[in-house]
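A single structure is presented below for examination.
All protein chains but one are shown in place.
Moving on, here comes chain A:
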Amino acid sequence: MAIPRQKMPAQDPQERVGNFQEVNLGLTPEQAQQEALRCIQCKDPVCIEGCPVNIKIDQFIKLIAEGDFMGAVRKIKEDNVLPSICGRVCPQEDQCEKVCVIGKKHEPVAIGNLERFVGDYERQSGQKADPKVAPSTGKKVAVVGSGPASLSCANDLAQFGHKVVIFEALHELGGVLMYGIPEFRLPKEIVREELDGLRRMGIEFRTDVVVGRTITIDELMEEDGFDAVFIGVGAGLPWFMGIPGENLVGVLSANEFLTRVNLMKAYDFPNNDTPVFDCKGKSVAIFGGGNTAMDAVRTAKRLGAEHAYIVYRRSEKEMPAREEEIHNAKEEGIEFLLLTTPLEFVGDDQAWLTGAKCQKMELGAPDDSGRRRPVPIEGSEYILPIDMAIISIGNGSNPLIHQTTPDIEVSKRETIVVDVNTMQTSKEGVYAGGDIVTGGATVILAMGAGRTAAAAINKQLGGTAQHFDEW
């Protein structure tokens, strides 16, 4: 392999901690073509199986190598209408790039970076690579939530020729792409532009509708005449730790912190009305070790925190966050307090947080998840002085849907139970996918579930089995 993996230019760490602009700057056309030449066009491209939405990776990369960037993005959009988003946020190292044959001896082909490149190329060129849409079937499908699972489900359904209406509770579309993932990893303008592509396919969006409150699933089917419903409402109910002092002023969930900053643009207060805790010169600790924790801690640093800590009870090896994000965080001066767990939060007489009583841990025998269990070290307690604590230990399921639609079966964890082959719930004509089924997972897994559901819905509605790229 004569050509090395092309390195994507990025903003300098010193500079980027002072702004909310995107960290990674994208490949140049020359770099993209060079990188595309590293793909050996395997006869049996295992990378496609590594992708939860099965993008025809070999074909789109070949088109890039030939310099046909629009052809490449068109090829991706047969399977995934959000290339600029997925190219940025997918954990490729665990998916397509993990199984890339080149990766056995060298670095794998930068599939994610190439996908991102052509997605960006389309938007910047002003040309459109919208997928073809089949003639109308006259059938109507309601999609609840506008996050990744819903968007990929809606895309396939529209390509099959069904009318799709997406209902979103918030005032902005995109779910976690809008409120969760920060601007510096995924510019919101890109999300809006990729959503415009779905609009051009005839998909209708309705914001400010909380299904379960504004309207119920039964009403959608019985009164509004939807032939099927897909539920993609995500796992948006933040977990707290249940330790003393968690209700002190200055303790908040990562969801709240990120929603204020990303969705409500509190980083630009008072030009935007929503405030966020003033981090300037303060000490902020994020409790958790996932991607959300990395997003939160890097956000706190950008808001001016002097100390921005990750407090995690296991070691770095067990952290669920992407390696790239841990690396980026370290470059930006994030301080990692590993093998550390909080016991309680302490505050002043005004009920403002002043610190976290922490305990050091050591790793014991592996637990059910196969990860070594953290065991407390007696007598190692100390107070970590902090002004703000952000809890990022995961999310559960919002109870609104199943409270108001009792015939949808849910698990003990309140996730929706589905047949994994069709994503159908216990209620006829109602399907679900993404985090509401699996609990918190990744954007691309949610998108894969959305596609599976779309295929099953299409079958239920008597749609043609013919693949849509042949229309």
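Here is the rule we use: contacts are C-beta pairs under 8 Å (C-beta built on N, C-alpha and C of every residue); 3 or more make two chains touch, one makes a residue touch a chain; residues count from 1.
Here is the rule we use: contacts and distances are computed from a predicted model.
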{"item": "Chain excluded from display, named as in UniProt, from \"2-oxoisovalerate dehydrogenase subunit alpha\", \"Tyrosinase\", \"Electron transfer flavoprotein subunit beta\" or \"Oxidoreductase FAD/NAD(P)-binding domain protein\"", "value": "\"Oxidoreductase FAD/NAD(P)-binding domain protein\""}
{"item": "Touching residue (missing chain; options A:E93, A:E246, A:E324 or A:E344)", "value": "A:E246"}
{"item": "Touch criterion as defined above, residue of A:A36, A:M264, A:C279 or A:I326 at the omitted chain", "value": "A:M264"}
{"item": "Listed residues A:A10, A:M201 or A:L237, member touching the removed chain", "value": "A:L237"}
{"item": "Omitted-chain contact residue, chosen from A:V101, A:L170, A:L363 or A:I393", "value": "A:L170"}
{"item": "Touch with the omitted chain, as defined above, among A:N80, A:Q95, A:N255 or A:T341", "value": "A:N255"}
{"item": "Touching residues on chain A - with respect to the absent chain", "value": "169-171, 179, 207-210, 213-215, 236-238, 240, 242, 246-250, 252-253, 255-256, 259-260, 264-265, 269-275, 277-278, 350-351, 398-400"}
